[in-house]
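Apart from one protein chain that is not included, each protein chain of the complex appears where it belongs.
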Amino acid sequence: MESLIALLVGAPLVGAAVLLCGGKRLDRTGHWLGTLLAVVSFVIGLVLFADMLGRGAEDRALHQHLFSWIPVGGFQADVAFQLDQLSMTFVLLITGVGSLIHIYSIGYMEHDERRRRFFGYLNLFLAAMLLLVLADNYLLLYVGWEGVGLASYLLIGFWQHKPSAATAAKKAFLVNRVGDMGLSIAIMLMFTTFGTFAFGPVLGAASETSEGMLTAIGLMLLLAACGKSAQVPLQSWLGDAMEGPTPVSALIHAATMVTAGVYLITRSGAIFNGAPDAQTAVVVVGAVTLLFGAIVGCAKDDIKKALAGSTMSQIGYMILAAGLGPIGYAFAIMHLVTHGFFKAGLFLGAGSVMHGMNDEVDMRRYGGLRKYMPITFVTFGLGYLAIIGFPGLSGFFSKDKIIEAAFASGGTQGWILGGAALLGAGITAFYMTRVMLMTFFGEERWRKAPTPSPDQPSVEPAAETRGEYTPPHPHESPKSMTLPMILLAFGSVFAGGLFSINEAFVHWLEPVTAFEHGHSPLSAAAVTSATIVVLLLGVALAWLQYGRKPVPAIAPRGSFLTRAARRDLLQDDFNHVVLVRGGEQLTRALEQIDHSVVDGAVNGTAVSVGGLSGRLRRLQTGYVRSYALQMLGGAAVLVFATLLMRGV
Amino acid sequence: MSSAVLAAAAATSMGEAVQFWVLGTVAVIGALATVLMRRAVHSALSLAGTMIILAVFYLANGAYFLGIVQIVVYTGAIMMLFLFVVMLVGVTAADSLKETLKGQRWLAAAAGLGFGILLIAGLGNASVTHFNGLGEANAGGNVQGLAALIFTKYVFAFELTGALLITAAVGAMVLTHKERTERAKTQRELAEQRVREGTQVVPLPAPGVYARHNAVDVPGLLPDGTPSELTVNPTLRKRGQIRDVSGESLAELAALERRSSEWLERGEDPARGEQARERGEEATR
Amino acid sequence: MSFPLLTAAAAVPAIGAVATAAVPAAKRTAAKWLALLFSLATLALALVIAVRFDPGAKGPFQLTESHAWIADFGVRYELGVDGIGVALIALTALLVPFVILAGWHDADALEQDNSNRRWRPTQGLFALILAVEAMVILSFEATDVFLFYIFFEAMLIPMYFLIGGFGDRAGTQDATESAARRSSAAVKFLLYNLAGGLIMLAAVIGLYAVTADQLGTGTFSLQQIVQARAAGELTMGTGTERLLFLGFFFAFAVKAPLWPLHTWLPGAMGESTAPVAVLITAVVDKVGTFAMLRFCLQLFPEASKWATPVILVLALISILYGALLAVAQRDIKRLVAYASISHFGFIIMGIFAMTSQGQGGATLYMVNHGISTAALMLVAGFLITRRGSRLIADYGGVQKVAPVLAGTFLIGGLATLSLPGLAPFVSEFLVLVGTFSRYPVIGIIATVGIVLAALYVLVLYQRTMTGPVKAEVQGMPDLKARELVVVAPLIALLLFLGVYPKPLTSIVNPAVDHTLSVVDRQDPKPDVRVNAEPTEAGSDRDAEAAK
């Protein structure tokens, strides 16, 4: 059985290699190959899952040691896999959702001449992500970690001819690099502390070292998680990442990649349990991000950016839960899975809408689309209900549990976190409803020619603004696209429910992430009801603003908060001013220094030597008699020296 | 010569002392003269004198062969060579002793003095007292002794000097030899050239106009009595060896006229006399 | 007396150089093929050496050869390789064929602009390259300090002509002006390195004096000196040792190059053709870092430890400074040059961290940096020859017209930013860990370098390859067969060594351990002893040790 694990990673890796090196001859069949391999690894995952279920809860973990990777002195890095319940959950999510998105992309990318490469990148991404979750040591995880970053770089920048896309890709990679820095430092700390960085030994011995060290490691891991999971303060790349094709957004920036941070923190639970301060930091980051994302989501008119905001906020929930320790890990993962379903579904829906609307992304150019694309409408709607946590749908179960856990974390912290989580839920309901209404209900604003609004640079005007305006003909997407949406919709409806049947999911994960029931000041019922109330409030608010009165085709200037939110709460501006400008100044200055000071010193010496010799040249008068004089002087000196030597 | 001298004994005789002090002084004077004389010829001559004295000293030191060679080669050959060259180029070479290089003279004096003092100091504390003369070295005769050394110990050096001399000779020829590139001009051509260039078509005028003064160093006079530059050799002029006699000759001319006029009791012609007198005075002036 | 492999490995390229230079002017292509042939023969020999080399064997050096040379001064012709030497010889022998292939047409332009029958730039170019190879290999083999010094310096001569004579003519509107820049760069290279070399010469002589003073007979033999030290027969005074160390280190720091002695590199790399630039940074400069590891540390252990803090700080400065300046560059090749400066900072840091990870990583880094820079620089060279400009601003959207070129360029770039899965990652991480485990603060600051690396590489890629297609770039041909032959193996190697560096580490580790034992330093022990069951890797490493 173990040998299958390598195959799990290998299949998509081979796919990537073949597709990227295959050349033109694969253009026609490439996408099928890619999809096939994704499905293959999904099937393998299922096989392993069945096998795992067959065994007792405790000895479910599988290990496979391929070969020793970097053996130098005490530094022993192996290429070895570990498949336990946590990894298995991720494997199924990644390969499952991944396969669906492969299928979806077949239709979505049909008209792109570089489709083969696209599938190659997708496979590469799957491989990297699987490596990330299957690694049995942090260094190998780091490989997957960066591999994911690379794949996302390639996919975000897939339409490289668009400068915005290229920039977004670069930004994503760089921000991720900052996070990676944290991870590598964490690994170094582990090596110096434990002499190894394999999960087993490190987590096993975590309790033996000082709390300070654990805190340090924990914070570094948190930094890494922030980078990959787009948490404040490293969240800025996620919005721009929407430049990539929609399936990419669905796969990477909703279902899988951004969840890597949650995986990391959950996986390193043992370390965080020993470092309360680190945990506090985690929950703070989570809480802040979930509100940040939610607020941003409210203001965006670009459907994908709105969804990106919601992703940010949902991941915030997970991080928050993961930061709560044993009472939260399981729910974090559970929310992660359900979120994987409905967020993928939502993104695919959005993609399908754009597909029907000539790649228009501005929701103010939508409206009343429900009768044109019913399937999309239904699936999107279900995803919507799921994400806002409508009772009975999967989002409800997972999110509700997190809010409970937040309250349960105890003391004022509990109240603050719980409050934040509740508030977040409300806002979520608001902006998702807003998306829903602006897209599928109301008047059909796309019939009128658009007038690009000045104060919204973020939304680039549709292609039709040039020349005669021909309204798009909204139509349902092909089977290859709708099928995945339907399947995902099923997931987003039922997954939560299934998981929660007498806490199946929690018990499934318990061997990996210890679980304990938090006892919250409020009863579960109270929390639930509170959640529902907040949720309804949010929906109502949204309906009052976007349902009752018609939505203006041109975004109103809006309050300061709105404008700030449109600009990602000015986070980008901050980066631009402080980091980019500052960096440019610094490099320019250094360039000058290098030229004038460092190199100048060298050239200066050269010049001075030249001048000196020029002066010495004067001695060469060319008058034989002065030469003779010098000779005589020299002779005199010699004689004198000799006399001295002989000790006169 | 006496065997004592031939031995060039360790101790020096009284005679040698006297000889040394006298001739040594002369030699030094000669050397100084060589350096300080304004004319190259004089330098050459005084140097020759010094060399001869040195030859004597060689003899006194039992280097008979060298002494002779010194006289023959140096004084006889090399110095003559010098004189020839002086004759070729030296006429103009009476260079002024004015120094052109800044500070050269003082520095030279300083360096020279310092060097000399150092040398002499060195010799001074060399404390050489005992000379083991050339008694046995010259026993078989000085020349034989030298020959034995030259053709055994120093034979290679000797061969080399031979080569050196040949090279020197060839070199000197190469340097001084002027390649004649074009055919020598005939009289006719020269004449034509002169006419063409229009400078001094006729032969140069002869120096001296009166029988008393037909020496080459006396310039001829032009009809108006002024001396003509063309009539004397430029070398003499350069050396400033032109005897300018025009003044007195004019004075005599004036006197002659006066006497003739008196003799003929011709009417007084003061103008001419005045004229002549003035001319004479100005010439003598 | 077995077959003198090491001598042969150096002799083959040397003979090749002579032979190539002797090819008549008319037979240009023949000369090219001849040079390629000889370089491949060298590669074969290098592989033989690598195979014959036994990592488990006792004694620091293997395949040793030793003959008296200048008996009066105890100078011997002593060759020998340890794992580090083998790795670097292999690298050199591996890169030169690619350099030759990449520079296949570099001299053609020169051929045209000259009427003289005896003028043979092509022969000259390839002969010089082979000459450099020979000298570099010898300096990797020499275990006699004086012998090493000779080749260390002699290397400059052919390099000087390569830089000054066969410079990059890309984007030179004004031929004379570019020629002036070229020659000035060459002169700077020469003088800079000569200055270092002379100081080293003084130190070498000093070393001789010390040995002559203490051992009776002066010697330059590394082993002899090290053994004498170990036996306590040779004890340098602290002051002397430090002075000598500085003398050696200065020369190597110039060659490496280490901040602030780096300023010759950008000029030299910018003005010379891409293959020559590769020769400079990937091969010649390695001699400097290699020599630090072999001579500085082993001859002057105490002084090395004494100087470590300063050197580490300088290395740290190099890392960040080089990276930041790379970001600011407008010229592709200068950018790569500054990136190399940053990487050399990592190498030196690893060497002086004095941990097995650090030094092992540094050695791997030398090899990997050689390969990755070669890949990036050569592709950049192909790009530059196509467009005829070195300015980043003159490119844009290349990815659309020449996807393969762009792809290879990207992989080279990713290797430069040491992406996991590619070879440089392994070495860089080892260096970081090695440094961190002894000097945590420096290690942490150095990790900032990986972010900056990502910055300059991605900025470069974005500005040249992505975005709308520039008019001048329009219709740029993709990589030709010859160019693919050059790039593909390098990339394959990068991938292989990234996934399975064990062949390299297994030959390097013993040498590193030996160096550390000479310097008398142990790896710091982890705070918490984890009773981790010995992994398979651990066990088979023990097996190696047992061999």
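By written order: A, B and C. Residues from 1 in each chain.
Rule of thumb we're sticking to: contacts are C-beta pairs under 8 Å (C-beta built on N, C-alpha and C of every residue); 3 or more make two chains touch, one makes a residue touch a chain.
The rule is simple: contacts and distances are computed from a predicted model.
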Candidate names "NADH-quinone oxidoreductase subunit K", "Coenzyme F420-reducing hydrogenase, delta subunit", "Heterodisulfide reductase subunit C" or "Branched-chain amino acid ABC transporter permease"; UniProt protein name, chain not shown: "NADH-quinone oxidoreductase subunit K"
Displayed chains contacting the withheld chain: A, B
Which of B:Ala172, B:Val201, B:Leu230 or B:Ala255 contacts the chain that the document leaves out: B:Ala172
Options B:Val73, B:Leu190, B:Leu230 or B:Leu256, residue touching the unrepresented chain: B:Val73
Residue numbers in chain A that touch the chain omitted from display: 617, 620-625, 628-629, 632
Missing-chain contacts mapped onto chain B: 8, 10, 12, 16-17, 20, 24, 27-28, 31-32, 34-35, 40, 43-44, 47, 50-51, 54, 57-58, 61-63, 65-66, 69-70, 73-74, 77-78, 81-82, 85-86, 88-90, 92-93, 95, 97, 99-101, 104-105, 107-109, 111-113, 115-116, 119-120, 123, 126, 128-129, 131-138, 142, 145-146, 149-150, 153-154, 157-158, 161, 164-165, 167-169, 171-173, 175-176, 178
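Methods note: only the chains that are shown with their structure count from here on.
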Chain centre separation (chain A, chain C; CA means) in Å: 37
Mean-CA-position distance for chain C and chain B (Å): 75
Touch list for chain A against partner chain C, complex: 20, 65, 67-80, 139, 142-143, 145-147, 150, 153, 157, 160-161, 163, 165-167, 169-170, 173-174, 177-178, 180-181, 184-185, 187-189, 191-196, 198, 200-202, 204-205, 208-209, 213, 583, 586-588, 590-591, 594, 598-599, 601-602, 606
Touch list for chain B against partner chain A, complex: 101, 104, 107-108, 111-112, 114-115, 118-119, 121-122, 125
Partner chain A, residues of chain C touching it in the complex: 188, 191-192, 259-260, 262-264, 321, 324-325, 327-328, 355-357, 360-361, 397, 399-400, 407, 414, 419-421, 425-426, 429-430, 432-434, 436-437, 440, 443-444, 447-448, 450-451, 454-455, 458-459, 462, 465-469, 499-502, 505-506, 509, 512-513, 523-532, 535-538, 540-541
